[in-house]
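One structure is given below, encoded as structure tokens.
With one protein chain held back, the other chains of the complex are shown just where they sit.
Chain IDs A, B and C follow the sequence of writing; residue 1 opens each chain.
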Amino acid sequence: MSMLRLRPAAPALLIAVALLTLSACGGTEYPNSTFNHTTDLNTAIDDLWGRLLFWGTIVFVVVEAALVYTIFRFRKRPGGPAAKQIHGNVALEITWTAVPALILVLIAIPTVKTIFETQAPAPAGALVVEVTGNQWWWEFKYPEYGITTANEVYIPVGRTANFVLRTKDVLHSFWIPQMGGKRDLITNKTNNLWFTPNVDLGTNAWNGFCVEYCGASHANMKFRLFTVQPDEFESWAQHQASVAVPHRTPAAPATVTTASNRQPPAPTAPAEPTLGYVFPAADLPDHVIPKTPVPARLTYDDALLANGDPVAGQQSFMMGGCIGCHAINGNPMAMSPIGPNLTHFASRHTLGGGLFPNDDHHLARWIKNAKAMKPGALMNTIGIGEYDPILKGPVTAGLTDAQIADVVAYLRSLK
Amino acid sequence: MASIAAPTTAAYASGENENTGIWSWITTVDHKRIGTLYLWTALFFFLVGGFEAVLIRTQLMRPNMGFVSAETYNQLFTMHGTTMVFLAIMPLSAAFFNYLIPLQIGARDVAFPRLNAFSYWVYLLGGIFITLPILFKLAPNGGWFGYAPLTTNRFSPGPNIDFWVLGLQILGISSLAAAFNFITTIINMRAPGMSLMRMPMFTWMSFVVQFLVVLAFPPITIALFFLLMDRFFGTTFYAIAAGADPLLWQHLFWVFGHPEVYILILPAFGLVSEVLPTFSKKPLFGYNVMVYSGIMIGFLGFGVWAHHMFAVGMGAVADSIFSLMTMLIGIPTGVKIFNWIATMWSGEIRFTVPMKFAIALIALFTIGGISGVMHSSPPADLQQTDTYFVVAHFHYVLFGGSIRGIFAGISFYYPKMTGRHLDESLGNWHFWLNFIGMNLTFFPMHFSGLLGMSRRIYTYDAGQGWDLFNMMATWGTYLLVVATAIFVWNFVRSRTRGAIAGNDPWGGATLEWSIPSPPPEYNFAQIPEVTSRYPLWDLKAPEKTAGIDHSHADAMTITDAHAVPVHEETERHTAKELGIPMPYPTVKPLVVAFSMVVMFCGLLFLRNGMFAVAMTITIGGGAAMVAGLYSWLTAPLE
Amino acid sequence: MTGDPSVAHDTKHAHAHPSGATYLKVAAILTIITVVEVWAYYIPALVASPLFNPSLIILSAAKFLIVVLFYMHLKYDHKLFKVLFTGPLIIAGATIVALLFLFHQLKISF
Partner (left out) sequence: MSAHTTAAGHDDGHVHHHYTTTGLDNRKIAIWAFIGSECMLFASLIATYLIYKGRSIVGPFPHTEYVNEAGQIFKPILDIPVTSASTFVLLMSSLFMVLALQAVQIKHLPLPDGAGWWTRAQRSSQLWLFMTASFGAIFLMFQAYEFTAFVHEGLTVKTNLFGSTFFTLTGFHGAHVTAGVLWLTSLLWIDRTRGLGPQDELIVDIAALYWHFVDVIWIVIFTLVYLIQ
């Protein structure tokens, strides 16, 4: 991008537009680009956009060139010609009314066509994903499979995904820039957005955002979309639908992610039930891995995490008030639908509405003081002694750092 | 510039005249003084809104910055929008309505001088009311659009939104009162012979704007009233549990919000339509078409509101209709652009500072207009709405368009208002730094938006491909700070140090240039009889207006016995010397405005359950307002 | 009001207001329409008819028009007032209708 912004160089702006538009299609440097042909929806939109950009560029060049030429040619010069007193011209007025009108017709026809195509009811056989917006996280339900999960959504390539959009509180908007347009989640109303990821898209991860201002942590209401192969999807879905059984990860380092899950069940743990497919952590593209800094004032000794005991953690989870909001299928005590469903929590790559990587380090701090980790977070402050803005004082009935390590161990075992 | 009037003007400009005490400003009903008050107040709020923008941009300079907290950021972007729309651009336009309309139509004042003072005081007090909470971190935080149900008690339990609801209600009253006043003024106070189709283009565009205000503000008044009732009295207009439909707010808001866009831009269009002909030494090209296109823009403006809502799922039919209506509005807007260029064509263009701003408006508004057409296509808009692409779009329209028009207007009319010129070289610095800074700030936002960056986020993650564009935008903003500082310095300094300007420093065509600078309190010693669109060119450069229809007003309609042919007035007298009755200065409009604001303030106490206190203040304020009103209405004007 | 009393006199006579008898007649018509409306409300067969709502709206529009034309003497007054009133009225009416369509209280059938 040139920093040159002088008016006589206005066409430079245009070249910059063109260059950037082209480079944006590359995708690696601009991981949330809207110029894609990954689905039927964004192909239709991008075709329309191409037309708009084409005519927009022509109008831009014509107007700016006419302007620059006029002010250059008719600048006042010593000895130059006197101004010609023209008051108007009917033919010209008709021309520059009719020509733009014609251009608009050329835009309007495909626009209306695309509106009706993209807003038609989703084709039969579409995979229904019920999306519920919450301040500030996403719930995804697959009625076909009986799955409830949060902030991470898997869809198979080649099959139409029909997102049924609702909100539990204020307005939100569901947007995966690389997949197509956005649609708002409106209180007391159900909206739809559907698209079919191309078969050749491959297994990939994409960013999703809330794009309707929804309060304090609007910026932190993100999610991830994984487009996977149909068999991978089936595997994932079958496992997600199962009840949660803690899976021990023997002798794994505290910050281990789910990298090992893709391998077939390890021969050393034959008693464990088969884990389903999870998007391999090693394959996660950089732009879907959150880099949000942890607030400096929130301290936690990571050494404690090595001694976390999942069984004690399960107890603390019950006693520490967690079940007031969170559900874990298979745990009859934890059934509350208020917060994110944690059934296969450890199979997720992010936590806190896509704000942090789902590892021990971040999870411990999140449990200790979610409100410090995420502005306005509705989750209670759990760590004893942490300041709580609602109590307007330190938390007295909560968990110690050691207990938090246990809860971390428990949650991270829910693969 | 050497005219016999210069010494008098110089003496006046140095403040050697009476009636400059603070009390004279508080009690003034003179449209020029009220215009000046509007100008200074609105410029102050413009700086406040700009300062908020600087904080916003600093926070967004790099990913994951911690310069301000999320809550502070949300208050900042809400107040930036609210301030710029309601406290800066609209009142800057109002400054010109006040100052110029009576001068352009050859009147001695507006139709209702005291109502005019009332409008200003309500604006000032409302502006303070809505701005002050930011000092206590209690500023509104629901966005300038205030979408329900986020703004209801359930999701915004603090007093922040109360300030917003009540503040906008107060400001709406100011705008409405002013609009009734200017509609009446323009219809009924024109000099003999000044038919509608002879009005200067600024007056015409302002005329259209007043109708937009009169028709667009009631829906927002009602939408805000519903929200006020919900927040204070537990009604269910936006209550989720009662089955309310939050789209009600959005529709009512945008029924107001879209005409509001034209309320913000049309006065700027009017101003540049004055500047361009003057510095091209040619009459405005296609005057009639310019008038009709302005009316068309205003009229169609009421039929396009839902294009702000393509993502809400209105259905294909509604999307298509609003899309087509929106595209339609591009036509009269384009016509204006072409006519401006044709106005300069074959002229003798002088690149003064106001002319540069006017030309820049054409160049930059065109960009905003083109991106506007891009949003008008709903499927494409689904990739654009609520992203930085839209932020880029409306800043090209408002900062590239409205603000540029206003700066053109300020530098053009500063000599008329103060009797002195702004410094040309400081003006050039201001212009170029502003122009570069503006493009550096907002052009990259087109890219960050289309590359997936959404609006209203206080932070963004690293590695999303947006870093460069945000860095550019922030540096552009800093450049704008420098440019604005130069402008402020120039604006303040030139009041006492600028070169003396005569009646007509630029060779203007319209009546305001026929009287001394600054204009005497009575404006015109003798009301001129107008015979064409360009009365002063008829007098001084008749070759420019040779092709235009001239006619004297029908003798029957010249009922002002004192009307005389258009002439230059160089002598400065007092109204008393000339025997011109002037309205009495009065503090009553301020009293009424103040008690009305007190009445609204009372409601704030309901939040703390202080019912008795709230009712005492509200009823007390209301009673004082009614008493003030009676006293005002029963006192003679002049 | 104008500076010249003779002109003021002229404008006043340019639009003669209707007489007291006209006002009484108008009042009678308004009363009759209102009585018809309320009467229709109590006839179940009429209420069930698909024409009930449209007829009531037409009757009320007629009353509206009569008051505006005669009592607000828009019929006799300066053209300017007609413009100042009908312009906003049209925009207001169109806005109501558009909103009712958008909220599916009125349906478009294709």
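Quick notes on this one:
The working rule: a contact is a pair of C-beta atoms (placed from the backbone, for glycine too) under 8 Å apart; a residue touches a chain by one contact, two chains touch by 3 or more.
Small disclaimer: the values here were computed from a predicted structure and weren't measured.
Considering the intact complex, the chain excluded from display touches B, C. Within the complete assembly, B:222 is the residue of B:222, B:426 or B:462 that touches the hidden chain.
For the chain missing from the display, the contacting residue among B:111, B:355, B:370 or B:566 is B:111, taking the whole complex into account. Of the candidate positions B:80, B:190 or B:336, contact with the unshown chain belongs to B:190.
Where chain C meets the missing chain, the touching residues are 1-3, 7-8, 11, 17, 19-20, 23-24, 26-27, 30-31, 34, 37-38, 40-42, 47, 52-53, 56-57, 59-60, 63-64, 67-68, 70-72, 78, 80-81, 84-85, 87-89, 91-93, 95-96, 99-100, 103, 105. For chain B, the residues in touch with the chain missing from this view are 111-115, 118, 173, 176-177, 179-181, 183-184, 187-190, 192, 194, 214-219, 221-223, 225-226, 229, 233-237, 242-245, 248, 252, 255, 527, 557, 559-560, 563, 581, 592, 596, 625, 629-630, 632-633, 635-638.
Simple rule for what comes next: only the chains that are shown with their structure count from here on.
One finds 36 Å separating the Cα centroids of chain B and chain C.
Chain centres here are Cα averages; for chain A and chain C they lie 54 Å apart. Centre-to-centre separation between chain A and chain B, using Cα means, comes to 38 Å.
Among the residues of chain B, those in touch with two or more other chains are 245, 247. For chain C in complex with chain B, the touching residues are 2-4, 7, 80, 87-88, 91-92, 94-95, 98-99, 101-103, 108. Listing the residues of chain A that touch chain B in their complex gives 1, 3, 5-7, 10, 13, 17, 20-21, 24, 29-35, 42, 44-45, 48-49, 52-53, 55-56, 59-60, 63-64, 66-67, 70-71, 74-76, 80-89, 92-93, 96-97, 100-101, 104, 107-108, 111-112, 114-116, 118-120, 135, 169-171, 173, 175, 177-178, 180-184, 186-189, 191-192, 207, 209-220, 286-287, 290-293, 375-376.
In the complex of the two chains, the chain B residues touching chain A come out as 63-64, 66, 69-71, 74, 142-143, 147, 149-150, 155-156, 240, 243-247, 280-283, 285-289, 311-313, 315-316, 319-320, 323-324, 327-328, 330-331, 334-335, 337-339, 341-342, 344-351, 359-360, 362-363, 366-367, 370-371, 373-374, 376-387, 435-436, 439-440, 443-444, 446-447, 450-465, 468, 472, 543-548.
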